[in-house]
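With one protein chain withheld, the remaining protein chains of the complex are depicted in position.
Take a look at chain A:
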Amino acid sequence: MTILQINNIETYYGGIQALRGISMDVKKGEIVTLIGSNGAGKSTTLKSISGLEKVKTGSIFYKEQEITNKPAHQTTLIGMAHVPEGRKIFATLTVKENLLMGAFSVSKKSVIEERMEMVFGLFPILKKRIDQKGGTMSGGEQQMLAIGRALMMKPDLLMLDEPSMGLAPIIVEQIFDIIRQLNQEGITILLVEQNAYQALSIAHRGYVIQNGEIVLSGKGTDLIENDEIREAYLA
């Protein structure tokens, strides 16, 4: 079953066209990765889906419901979470307050606490740092917090924008393990990465974006073998 369907979207920043007709789909239970080099349009694609940027043409469906150009505070209410590039932790809010913001739309205290325990189970370090200001955490901790904060929404679809950016290899390893684990627990993943090899090796399918266009797509394992990809992204 298709959980996310993107039809030929074009997105502009002022007069600059960033997306030139992107079509993609993500099926329930999959890990799909979107790879590409700097400025290819990966983040713009995620922003267009979650509603941070408006698309000029094209349409986006989530769980069969049209969400084209719905604002972000609405798309995130129906089970979609977007962990932005650069983590975007609320720097002067504590770890706990950051997590609470993830559950902003939840009013039941018991549900919030339950989810917070679930996040602490996944990232025990966050529990130890619960009263620390988000901005004073290390890069790896901030990434865990960003993912934890998104999980507070209990999403069905988790979109991650370069979660490995700027992290030590061992932390990257850990983050990818968590992504795989979340997927096994039933969360569909749309993963944007420049770290193509690692992304493709955990993904069921991948799309390659270049200059705002999808230039290749296929099974993760096939794309790893692909010569063009090897040359462009895995060298």
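Everything that follows uses one rule, which is that a contact is a pair of C-beta atoms (placed from the backbone, for glycine too) under 8 Å apart; a residue touches a chain by one contact, two chains touch by 3 or more; residues count from 1.
Everything below uses one rule, namely that contacts and distances are computed from a predicted model.
For the chain that is left out, the UniProt protein name among "Dihydroorotase", "Nitrogenase protein alpha chain", "ATP-binding cassette domain-containing protein" or "ABC transporter permease" is "ABC transporter permease". Annotation: of A:97, A:114 or A:222, A:97 touches the absent chain (contact as defined above). The missing chain, though absent from the display, is touched by one residue of A:76, A:143, A:164 or A:195; that residue is A:76.
As for the chain not pictured, it touches chain A at residues 50-52, 71-74, 76-77, 81-82, 84, 88-93, 97, 100-102, 104-105, 135, 149, 153.
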